[in-house]
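Here's a structure for you.
With one protein chain withheld, the remaining protein chains of the complex are depicted in position.
The block that comes next holds chain A.
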């Protein structure tokens, strides 16, 4: 892709894709976190 060798493509595209998945996983795991409404400061 983009004229890059396969290993470099994995590094340039694959690793950022992994972090996107990690972030989505974090969102999923924390989907039941309370206190996200503006009125509830959770302090």
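Quick notes
The rule is short, and it goes like this: a contact is a pair of C-beta atoms (placed from the backbone, for glycine too) under 8 Å apart; a residue touches a chain by one contact, two chains touch by 3 or more; residues count from 1.
What we mean here is this: contacts and distances are computed from a predicted model.
Among the names given as "Glutathione transport system permease protein GsiC", "Tryptophan synthase alpha chain", "Sodium/proline symporter" or "Tripartite tricarboxylate transporter TctB family protein", UniProt records the absent chain under the name "Sodium/proline symporter". Seen across the whole complex, the unshown chain contacts chain A at 2-5, 7-8, 11-12, 15-16, 18-20, 22-23, 26-27, 30, 32-36, 40-43.
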